[in-house]
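After the structure tokens below, expect a handful of questions from me.
What you see is the complex with one protein chain gone and the rest in place.
What follows is subunit A.
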Amino acid sequence: MTVADLSRSEMDRPDLPARGVLGASAPRKEDHRLLRGDGAFTDDVQPARAAQMAVARCPYPHARIVSIDTSRAERLPGVLHILTGADIRETTGPLTVLRPVPGAPELPYRALADGVATHEGQPVVSVVATSRHIAEDALDLLDIEYEPLPHVVDTMEALGPGAPVLQPAVLDSNLLAAQTDRRGDPEARLREADVVVGARFRINRVTALPMEPRAVVAQWRPGARMLTVHASTQVPHLVRKQLAETLGLDESEIRTVAGDVGGGFGLKLGVFPEDVLACVHAMALRLPVKWVEDRGEHFRGSTHARESVHDYTIGADAEGRIVAMMDRYVTDLGGWNSPFGSAQLSSVVFNGPYKVHDGLVERRVALTNKTPIGAYRGYGQPEVNFAYERLMDMLARELGADPVELRARNMVTQAELPWENPAGAVYDSGDYERCLRMAAEAVGWSRHRDAPRTLREDGRIVGIGFSSFVERTGYASSRFLARRGSRFGAHESVTLRANRSGGVDAYTGVSSMGQSSETAFAQVISHVTGIAYDAVRVHGGDTAASPLNTGAFASRTMIAASGALKAAGEEFAAKTRRIAAYALGCAPEEVRIEGREARADGRTVPLAEVFTRALTGQGIPPEEEPGLECTAHFEPMDAAYSFGTAAAVVSVDPVTGEFDVERFVLAHDGGTLVNPAVVEGQIRGALAQGFGAALGEELRYDPGTGQLVNGSMMDYFVPTAADVPPVELLHTEVPSPVTPFGVRGVGEAGTIPPAAAVANAVCDALSAWGVELFTLPITPESIWRAMRAATGQEAP
């Protein structure tokens, strides 16, 4: 049964009795405005007299800025204001990092390059003019003299001898930090193991590519000392904090508003240089200043993701029981430390769903002259999954074992959970093997396993590959984050306020970027209070109209917010019942809230009347305070681990390497589902991004010039409607014991298994040749080359 089948019958019933709305595919609150073109994206904010900003960027991967002459640009009619690195050094502090690399020196950088730029696309000068055309014309009139410096773009070369050191003031190499998590003696276990498999896996550099680019509109009222910043961000409260730090303002002097956000996927986490620049210009000019990123800037000036090199080794005994897992990997940070920096979760879940006592994971962070790496959906989990799941198939081949049975034998069992992995992560609950068996059965594995891998009529060979995973969702408490040096909390918050129309206004700092938080929050509120789903309105993303929160990332929103929604909802409902009881002349315990009224013993009072009594203080119990507004915060104490197994059926042409993913089955557990249709949407969307990164997307740099060679949508191919393979979803629902309502995060799971499952299927199809894939993306060319290598032929 697919996720959608579970609750389709309950759709289109927004008026249904409130209990039951949790777990139903309630119609999305966000849809109506977005379908009518009435969303409020940042570029839709058009203040009168707004000036427009454009940014000159370093064309070299590494260069000293010798001189900047702005005089010709200044003379262009319509140009209003120009900033250089010297101006920014005088007026602002460095951009702050939300997630510093533990144990590493800070790499302070400013909104405009301060003497030296370390990647192509780093902002160097910003210009504000009366129109975007004029601002961009002015960029052509800037005379900037650069002295190119030696550069390095390859991750491993950057750590090698002879590489230019990018931050010589604070580092003597490009190794920013190394962190090791270990348990037991994995080196000894590997020496004793009957079978050892290991390889170097290269993960491609990709980018999240939200359809809405970044954008910011800054407005300053000096007399009020109020800076209003509209920005396309996943974290408005954290942007406010960072802007205050960088601009030297009090947080009270900044209001950040994220309206509709056209996709985030981790990229829109925190302050970017252009956000600071727009604010500085606006404060100098006393005019609204707008900047909307163009796509060329997006490819160079936003963040990239994933690029890493994993040296992974697994040892097992002759029966196929894993005795040690060891991953030493390097993540590429790029030219400086973005607010979130490079992925960390490869370490947390490095062993996947497999039970192993002795293990080691070492993370090294390398600086290169490329666009900074930031967070992206999955944040290390797809990368490490490719390595350990490829090795599980290689181990099966070494042992002559069935790859499904080998996985099943090594998975942490339901009885063993909760279980702590060698990196200290505590897996909470689940039935990992069940998802594996479901996926294997769905693709007819047992028949395929014993059949010869022979040519089909169309000249192709069919292979089946699997990928099993666990996914860390949410953060395990602010204390956990503090130990990692993170400068944000783990909580979410909500304010519920009654209105005289008989409805509830819910205020949250969570902005709406497609994750359906308005819908899901209203469902939980309706579930907890009994108030009709239709009577709940969620207002999100405005720091001036929401309690302080953390933000929408790390698959954490529902995990943390559901606790706050539950607590606030219960308090809200209790007071509603007390006032309704007073109106009805009965005891509060007798009152039930149903839809838009409160009822007791056959009599009813409309919520509009109850709430009006509450808000005016007229007609409420004498001991009751007027008003009806409840705020709650909630911090989860543990992370919840989603899990699942994907199976890919792939046909491969052994002559050309061309291939098609003919079926892709994902059996997944997301705990209690608040809204099954939304969950299905999250999984399908993440899978599409997973396929994109596995099968086509790759940002390439030319090693000689250090230039990004495919930084446009013409050259960087994300999946279109004609490209996404057919997906079948299977589903289990094991509630997490560590979260409110048993929810798990569901936003990122789909990004994890596609690469490994497809690669394993290709290698299964071509097993007669002994083909193994170690590099992403998987392309006909890479398969063809692997075939040539396996058969001892040279390839050009």
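In the analysis below, a contact is a pair of C-beta atoms (placed from the backbone, for glycine too) under 8 Å apart; a residue touches a chain by one contact, two chains touch by 3 or more; residues count from 1.
As a working rule, contacts and distances are computed from a predicted model.
Novice: Pick from "Acyl carrier protein", "ABC transporter domain-containing protein", "Cytochrome c oxidase subunit 3" or "Carbon-monoxide dehydrogenase small subunit" the UniProt protein name of the chain that isn't shown here.
Specialist: For the chain not displayed, UniProt's protein name is "Carbon-monoxide dehydrogenase small subunit".
Novice: Looking at the full complex, which residue from A:Ala56, A:Leu159, A:Ala231 or A:Leu287 touches the chain that isn't shown here?
Specialist: Touches the omitted chain: A:Leu287.
Novice: Of the residues listed, A:Val538, A:Val665 or A:Val727, which one is in contact with the missing chain?
Specialist: Spelled out, the listed residue whose C-beta touches the missing chain is A:Val727.
Novice: From the list A:Arg409, A:Arg500, A:Arg684 or A:Arg788, pick the residue that touches the absent chain.
Specialist: Going through A:Arg409, A:Arg500, A:Arg684 or A:Arg788 one by one, A:Arg684 is the residue touching the chain not shown.
Novice: Of the residues in subunit A, which ones touch the absent chain?
Specialist: Listed in rising order, the touching residues are 11-12, 25, 27-28, 30-39, 41, 43-44, 46, 49, 51, 70, 74, 77-84, 87, 90-91, 130-131, 133-134, 208-213, 260-263, 265, 284-285, 287, 292, 294-295, 513-516, 677-678, 680-681, 684-685, 687-689, 712-714, 718-724, 727.
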